[in-house]
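All protein chains but one are shown in place.
And then subunit A:
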Amino acid sequence: MMSAYVDFIRIRFLMMLAYRVNYYSGIIIYAINIGAYYFLWQAIYGSQDTLAGFTVPQMTTYIAVSWMARAFYFNNLDREIANEIRDGSVAVQLIRPYNYLFVKMMQGFGEGLFRLLLFMVPGLFIVCLIFPVSLPTDPKVWLIYLVMLFFSFLINSQINILTGLFAFFVENNEGMMRMKRVMVDLFSGVVVPIAFFPGWLSGIMEWLPFQAITYLPSSFFTGRTPLEEAGSVMLLQLFWFLLLLIPIWLTWRAARKRLFVQGG
């Protein structure tokens, strides 16, 4: 049975490979994004050396690695699920002998693998050539970061699945999906590290899963979070991964009872 799920990873990976040309333009656009934020932050720092505990070189590395991590964990599972619910093909998926959500996760992982190898890695390489990014030298940091990145993917995909499943309850969840995208970008710390948030807002953020997607891993990668604390970061990520399974399971259970297929 497991091999069937592994095949979903393989198929999605190959499908992405067929459309790889799109991702060359993606690398350029991500480089522009990183560039724009690099200069934006240079202007924000002005003559100051440290802001919210980030030095200028740390900030540069933070921006580069956060955007490139986003290049890896980003996927459109929410849209895929919502589309399948809206056009009714989810009904066919439901009678197949597999777990629909688990299949979606596997497809997302296939896409993630592709994005890691053909988007994030070359992208990070190019960005390091253009901007003064300082990468960690300790291989242990790289290894731990890779594990954290995997959790970033899991948590982000879980949030996507949860958003997508809302299409069962509202016929058009386009607005929600758009809002979710901006929320994840802002609250996960891609555009501004959570340490910069005003006290009350960063207080709220500590109780939400978003920081586990980008902020915590990237802070570790830039060396702002020391090696000794890596364990507690991964523990927090694991905690969120497990906790998010509950609302997904509940929504999924409620959704299947409610399903009505429009047209078809």
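We adopt the following convention: contacts are C-beta pairs under 8 Å (C-beta built on N, C-alpha and C of every residue); 3 or more make two chains touch, one makes a residue touch a chain; residues count from 1.
Note that in this section contacts and distances are computed from a predicted model.
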item	value
Chain excluded from display, named as in UniProt, from "ABC transporter permease", "TAT-variant-translocated molybdopterin oxidoreductase", "Membrane protein" or "ATP-binding cassette, subfamily C, CydC"	"ABC transporter permease"
Contact partner of the left-out chain, one of A:Met2, A:Ala43 or A:Ile95	A:Ala43
Option from A:Arg10, A:Lys140 or A:Arg178 whose C-beta touches the chain left out	A:Arg178
Options A:Val90, A:Met106, A:Val192 or A:Leu216, residue touching the unrepresented chain	A:Val192
Contact footprint on subunit A, counting only the chain that is left out	19, 21-22, 25-26, 29, 32-33, 35-36, 39-40, 42-46, 48, 51-52, 170-176, 178-179, 182-183, 185-186, 191-192, 196-198, 201
